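For this depiction, one protein chain was excluded, whereas all remaining protein chains were kept in their positions.
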């Protein structure tokens, strides 16, 4: 992957400006998608560099990272806590609140990646395997339109 | 990226078997890395297909997904709860426990991706921006080897 | 308080059957209250006995208990995750689901009490002090009817 040879600057460079959320979705909100990069592996590598440059690896043991992950999920929850139901796309949220959501979800992602690394879990492949398990556990033909748990479907 | 042209089947296909964690790390554990795929966008798309096939989009509102994320983080915590300190690489853990960690971290990742999508957050790019903020907030020259918070370093 | 003199057996005894939630609230749901006992100290003591009888104190270090607390909060979240907004009193929930909520909230309470004990925090008194801080931080005259954070009120 080219970006791995050219390093951070390429991935994060001005040559490939991030589109805004607005640019990425059509007016109906039906075509929203993520940018192709960075990949989970690129995030892992960038975070490893960040941690190494600060000599912070000594603190990044699995349970410390898990605590940090819990802390960041808590910060996401605080953004949603007094709002009642929130619709897809966060209609009515200010730009500032949207940016906070983006930042806190990013923190969750960064610690999740680092925790997986320290647990020697190949996160992208593990996700593929789990999705395959989910497809078998919740067959579309049986669970269509229902949120009931799998256990309630077994005869 | 080739997989994006060839679609889901290629990414998830038997033609590209996942390496085991053991294959991906050298004996010293220093060279562990994630597979290049699936990307966060590929995960997003696969999960959107999974949800649509089951007509579950109606349940996947932002706060429902956030609750699900909290539930999955709780399941990760349960795997670590009575173990005391755990070292990098989870030495001494059974294959079964390692597989559980892989599955629960995957669940966290899947719901994180879907929550970001419903919030219209371009997660990979948001992570890049947050990492840049972190680099400025914690300059390597000032925080080297210390876990103190940024606020304690100002002035 | 009578139960403190008579000890655990009295508190937990069949002689004082728990009222059902229905008995404790009037039709309008306005008069719901908790039973006077057990107190937080009685819960702490009962849980200490439970742990000691099983020789589990060795596992109940602060961070282990915090992980367990996170796990139990996750289980509460799983009960609420696909339901959309839920009104006070959980209208429409089955008796079985209500019992699950009661059990998971109880688990959160038990681990919270034990974590406070291991941190040498006198939880009931700490709660009183925190409530006093909250009263000063959010003066009724300034924040009436608004969920905005304190910081947004300071001139």
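A few notes on this one:
We call the chains A, B and C, going by the order they appear; numbering starts again at 1 in every chain.
FYI, a contact is a pair of C-beta atoms (placed from the backbone, for glycine too) under 8 Å apart; a residue touches a chain by one contact, two chains touch by 3 or more.
If you're wondering where the values come from, they're calculated on a predicted model, not measured in any experiment.
Among the chains on display, the ones the left-out chain touches in the entire complex are A, B, C. Although one chain is not drawn, its touching partners on chain C can still be listed: residues 1, 4, 11-12, 18-19, 21, 24-25, 29, 32-41, 43-47, 50, 53-56, 58-59, 61-63, 66, 69-70, 73, 76-77, 80, 85-90, 98, 101-103, 105-110, 112-113, 115-135, 138, 140, 143-145, 147.
For chain B, the residues touching the chain absent from view are 63, 66-67, 70, 82, 84-85, 147. Residue-level contact of chain A with the missing chain is found at 59, 61, 64, 67-68, 70-75, 77-78, 80-84.
What we mean here is this: only the chains that are shown with their structure count from here on.
Residues touching across the chain A and chain C pair largely coincide in numbering: over half of the numbers involved belong to both copies. Mean C-alpha positions place chain A and chain B at a centre distance of 6 Å.
Annotation for chain B: residues touching 2 or more other chains are 59, 61, 70, 73, 77, 80.
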